[in-house]
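Report on the following structure.
This view holds just a subset of the chains, kept in their places.
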Amino acid sequence: MKANYIEDFEEWKREFFFSAPVQVRFSETDMFGHVNNTVPIAYFEFARIEFMKEMGLMQRWLEPGNELFPVVADMQVDFVQQVFFDEKLDVHVKIARIGTSSVDVHYWTVNEKGETCFTGRGAIVQVSKQTNRGYPWTKEEIEMLQSQQLAVAKK
Amino acid sequence: MKANYIEDFEEWKREFFFSAPVQVRFSETDMFGHVNNTVPIAYFEFARIEFMKEMGLMQRWLEPGNELFPVVADMQVDFVQQVFFDEKLDVHVKIARIGTSSVDVHYWTVNEKGETCFTGRGAIVQVSKQTNRGYPWTKEEIEMLQSQQLAVAKK
């Protein structure tokens, strides 16, 4: 694991408190017989939004008339191991860093054997429809973004 | 060609006056080595919208604040011949029938050898966002929908 967003891989893995399941669809394979490289980013989006729902943020963005929405600023995917039709994956997601109006989200996908298939990261920015620029998190939203870690720490 | 929407195949083919080009992407193949069966419907959508733009209808639906939008009511795809990576296809589109608030659109996809790969049809309904029901075409819109045939007939 030499991705530039991972310092200590064992420690990095221990910091994930949330995951969403994904099953590889036949239509997601390509003629080389494995999952096409364009697909994991869709798995990441699915898991990230499940996480945003869990924290209560996605609901806010989807409220009718809401003026703020999340935008993917950048995305990195590391294809550690080939994945094939019908594999059942677990896509782990965590908030690695909270900025003024953005978050750095990390992704760790494992197969049923617990082997790492994909890792990744990407910044999400909360943007205002009016200004088309980043819109700062409120104190409450920052607490939402920290809620997973706190929930686990309390256990 | 025994599709229930084609009576006389030679005549049916002669009635197409518009087509849009599509090149098969690698990500559109699957592990059986050919184009996955979920893909042609996206080719049909692309070609249909190119056609709707040509007739001037798509622009109306996309105007900000517009209250009408097109909905696909049903779709049929016949996979006549397997298609493979990198093939260059021509997706023909025609209006087969104009209803009160709908149109029946037919599709005919050929490869570079002129062989039929996919045929299809589907109804598009113009729906009002307020009532969520079909909204009748204006006289002007019916003329737009007939414009391709007329343009060719005049030649």
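Each chain carries a letter (A and B) given by its place in the written order, and its residues are counted from 1.
Please note the rule applied: contacts are C-beta pairs under 8 Å (C-beta built on N, C-alpha and C of every residue); 3 or more make two chains touch, one makes a residue touch a chain.
Not measured: the values here are computed from a predicted model.
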Quick check on the homomer: 2 copies visible, but what's the full number in the structure file? 4
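Basically, only the chains that are shown with their structure count from here on.
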As a quick test, compute the distance in whole Å between the mean CA positions of chain A and chain B. 36
If we count contacts the way the header does, which residues on chain A are in touch with chain B in the complex? 26-27, 29-31, 33-34, 36-38, 85
